[in-house]
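Missing here: one protein chain of the complex. Every other protein chain is in place.
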Amino acid sequence: MSYNLLKGKRGIIFGALDEHSIAWQTALKVHEEGGNFVLSNAPIAMRMGQIKELATLTNSEIIAADATSLEDLENLVDKATEILGGKLDFVLHSIGMSVNVRKGNHYTNQNYNFTHKGWDVSAGSFHKVMQVLYKKDAMNEWGSIVALTYMASQRVFPDYNDMADNKAYLESIARSFGYFFGKDKKVRVNTISQSPTPTTAGQGVKGFDGFIAYAEKMSPLGNATAIDCANYTIAMFSDLTKRVTLQNLYNDGGFSNMGVSNEVMDTFMGE
Amino acid sequence: MSYNLLKGKRGIIFGALDEHSIAWQTALKVHEEGGNFVLSNAPIAMRMGQIKELATLTNSEIIAADATSLEDLENLVDKATEILGGKLDFVLHSIGMSVNVRKGNHYTNQNYNFTHKGWDVSAGSFHKVMQVLYKKDAMNEWGSIVALTYMASQRVFPDYNDMADNKAYLESIARSFGYFFGKDKKVRVNTISQSPTPTTAGQGVKGFDGFIAYAEKMSPLGNATAIDCANYTIAMFSDLTKRVTLQNLYNDGGFSNMGVSNEVMDTFMGE
Amino acid sequence: MSYNLLKGKRGIIFGALDEHSIAWQTALKVHEEGGNFVLSNAPIAMRMGQIKELATLTNSEIIAADATSLEDLENLVDKATEILGGKLDFVLHSIGMSVNVRKGNHYTNQNYNFTHKGWDVSAGSFHKVMQVLYKKDAMNEWGSIVALTYMASQRVFPDYNDMADNKAYLESIARSFGYFFGKDKKVRVNTISQSPTPTTAGQGVKGFDGFIAYAEKMSPLGNATAIDCANYTIAMFSDLTKRVTLQNLYNDGGFSNMGVSNEVMDTFMGE
Partner (left out) sequence: MSYNLLKGKRGIIFGALDEHSIAWQTALKVHEEGGNFVLSNAPIAMRMGQIKELATLTNSEIIAADATSLEDLENLVDKATEILGGKLDFVLHSIGMSVNVRKGNHYTNQNYNFTHKGWDVSAGSFHKVMQVLYKKDAMNEWGSIVALTYMASQRVFPDYNDMADNKAYLESIARSFGYFFGKDKKVRVNTISQSPTPTTAGQGVKGFDGFIAYAEKMSPLGNATAIDCANYTIAMFSDLTKRVTLQNLYNDGGFSNMGVSNEVMDTFMGE
């Protein structure tokens, strides 16, 4: 079912890897809602993923870009506006990776070259994307930029490792850059803080399945799925949320405002 | 323009007084989006307002109810489900009043009978509405309940007086009841924390015009209007936000996450 | 061991019932640190408690007061300043009670007369105490007012019932009144949000022992005890924290900023 919420809107969607990706589901929804977009991912991620299938499904083009490279991003924005025929209305940043997690380094035993790399990819890239869009004046007024984040930025989830710190930096960028993008270009910038989601990337985190079960029991409405996140992102890209900016929006079945649920306590007590 | 986001959905909208009311604008939008509803307001407010005009415009019926009276609320919910032909999908609570403000009592010089009355009307009524809906099992699964609030619940705005404390209590009810409504009925409960809005009610607050100008300069996207709030509420009533619950959602052009803006500093410095 | 942190300071301590009370432990510490004070509790609580023993231990007088009665509070403040020989430097508000909890009413099945009573005792009393102190100009400059609260004001703990909403209102009063007390009298007002503590009052909450075990496993430093809270309160009464105001301060071993701990996950997974 389509509402035509994004009819005539143009954008860029970063980070679709496979059908488990939130960005993948979002691309499908945006397409359904009438939006046109360019898909982008890192060259290496594109070789692993099935992004060409998504491009076919959504009638969109793919432009590879290393989101830490200004040159790649400038090329992407130039080509995207050219292909789509005008300035952009929406951008989804769904990019994150910790080398320390991949290499199995504990949070208290970081390799700081890895820390730097993960920070640059997961957080710095968001600033770079916005700086390129801002300098090129590539966004339409009342456009909407969304980055995906996770609550580990605000509270401790021990296995999330240095991604927690990266997401805190990312959320700060949303506020800091959101101010200038709002004042100067009337563009809104927000982050969506999503339930733990069984994406291909998420599965790298230790004990992830157990944690998903825990979050499910803690959340009064259960964990938000990738499709739920796609829907919420549609709402944030649409004209229904024009004055919402600098916010970190929890899409998590209520987890973020729970102290404890009866269901978790029952399991905890062995009942 | 309509997206048909609320086609087939039924609800109750509390608090439409006149065209300046957020509830009034929300009712118009919900109607446009295909939703059906009953309008409710306090008997005394109805005499002052032009709610009949709104009922005509939106093809809806009016049921008077004192939202602090369980009897009135039970009657309202019974009749609304009967008139609308089934359980409810959405409820908007836009009710608030401080007798201390009306009588000009300073925050440090409260009349506690007035304090009690304001608390009961502004905050207690939200619990009562939900308790009646919950006990009567009057909400459909994945229904959505929204109450309007203001940021004075979380930070100090001196002239907001005891409404600040009432709104803090209201937001807590949203979380506390939202847990049970979520777990037991799959219903979401959220508050929208809106920019200062020149409603008829808002104009009772001292120095309100100056404050609106201040908020406008502080907010990167300017103050959210009543229509912006109506649009955001539509998004929260729609199926796009099914897993968003227990949240306090700022619709304020970014004000809530500002420390200071350059525009406010310029005025402050006399530039 | 004493640091003489409160030498020469005068105050009122509300809510000491027996040696399990946080207020009791705080009174002992304040006395050790050189502070003089009057103890106050509700007449009914005083009959049950051993407050006379505490008065003897701390060389202090007891003045009964119903903290919802302006008349009682006015009498208390007049007598306390007379007995202590001058204006006050510190006040501890440790008062809370939910009739709905006592009577076993579920949060979704409140008796609103009980709700009103609990709100008045647990939250309204804090405003009344401050309004009396403010009007009588009974606090010295750089004095410190502390109220005890619990994190259920901000996140859901289902069994905490309507005390959650009362504590949200209490924390809002701390901000709202703290502004005027700061500007007009240079007095600071803060709340301390304490770990679940096995006080006599706390034991009325359903499943309390299990919850204490859960909180202990969630908190990296374990639950804060009543003595820990007394120590923190001393710090907040002392001249070391003169510019800290309007804050809600968590004394909870870190619980408030945890998403999940490894220890809770292990128990959850049955390991």
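To keep things simple, chains are lettered A, B and C as they appear, and every chain counts its residues starting from 1.
Here is the rule we use: a residue touches a chain if its C-beta (ideal position, glycine included) is under 8 Å from a C-beta of that chain, and two chains touch if they have at least 3 such contacts.
Note that the coordinates shown come from a computational prediction; the quantities given were computed from them, not determined experimentally.
Wait, the hidden chain, what does it touch out of the ones we have here?
Taken over the complete structure, the missing chain's partners among displayed chains are A, B, C.
Could you tell which one of A:28, A:83, A:156 or A:213 touches the chain left off the display?
Once the missing chain is taken into account, the touching residue is A:156.
Could you pull out which residues of subunit B are in touch with the chain that's been left out?
These residues of subunit B touch the chain that is not shown: 151-152, 154-159, 207, 210-211, 213-214, 220, 254, 257-262, 264-265, 267-270.
What subunit C residues would touch the chain not displayed?
3-5, 175, 178-183, 186, 188, 195, 219-225, 228, 231-232, 234-235, 238-247, 249-254, 256-258, 261-263
Residues on subunit A that touch the omitted chain in the whole complex?
These residues touch the chain not displayed: 70, 107-110, 112, 115-116, 119-120, 123-124, 127-128, 130-131, 134-135, 153, 155-156, 158, 162, 164-169, 171-173, 175-180, 246.
Keep in mind that, in the parts below, only the chains that are shown with their structure count from here on.
Which is it for copies subunit A and subunit B: same residues on both faces, with over half shared, or different residues?
same
Please compute the C-alpha centroid of subunit A, do the same for subunit B, then give the distance between them in whole Å.
30
Hey, what residues on subunit C touch two or more of the other chains?
If we look for residues of subunit C contacting two or more partner chains, we find 155-156, 158.
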